[in-house]
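As you look at this complex, bear in mind that one protein chain is not there, while each of the others sits in place.
What follows is subunit A.
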């Protein structure tokens, strides 16, 4: 795969000095009382309202990803990995800087579209439609999705509302729906850690398949082993800054040295 890169080297994702800022309402100065909010409104000065607190989650990240690469994102909790993925997917607007992409990158995840009050059956259809699959596609893959999730192994659970599922069952169904679609640029956020051992092996296999079909894969994980197994390049983020970018082994060694202390 590295040889392909050296010759072809067609960029699929270019991040150019990306900054992302979250604005949080009602967190200003930690004073949450009504009088404090009122006085903030009255004394509001120029520029940013005082009731709004800014969180600078990603600070000036630049990199170029090429076709055929699998890139692991590592870093401690809250270092901006998931935020960066969302910006690449075009789901979070950047404060400054640009993200250029080839086609439409998609995040592997459909959780937000599913409704726990509906049956698994209807959620498969709803989730598929939310990801942009056509009705015909969903019909043809429906059985595949249900079989993959293994929901029906212990009885007819797919016709029960999702709120009756155990957390493991729900996670398996969510992953199965999300992984049913093929993508150009695919981003996976900790999806490997769902379900029991049997399901984990099955889902790792599916991810390898998806990777073959996708142009470029990004993977966020705290499991260094799964990064080593699937990625050939790694980005290390810390406090929103890109600390290191290089071959997986090199970056992981440095990361493990730093966090092992």
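Before moving on, here are some points about what is shown:
Just so it is clear, a contact is a pair of C-beta atoms (placed from the backbone, for glycine too) under 8 Å apart; a residue touches a chain by one contact, two chains touch by 3 or more; residues count from 1.
Keep this in mind: contacts and distances are computed from a predicted model.
For the chain of the complex excluded from view, the name given in UniProt is "Transport permease protein" [choices: "Sarcosine oxidase subunit delta", "Transport permease protein", "Signal transduction histidine kinase" or "Aldehyde dehydrogenase (NAD+)"].
From the set A:78, A:168 or A:246, the residue in touch with the chain omitted from the display is A:246, counting the whole complex. Touching residues on subunit A toward the chain that is not drawn are 2, 5-6, 9-17, 22-25, 55, 62-65, 86-93, 98-102, 104-107, 109-113, 115, 117-118, 122, 125-126, 129-132, 134-135, 161, 233, 242-247, 254.
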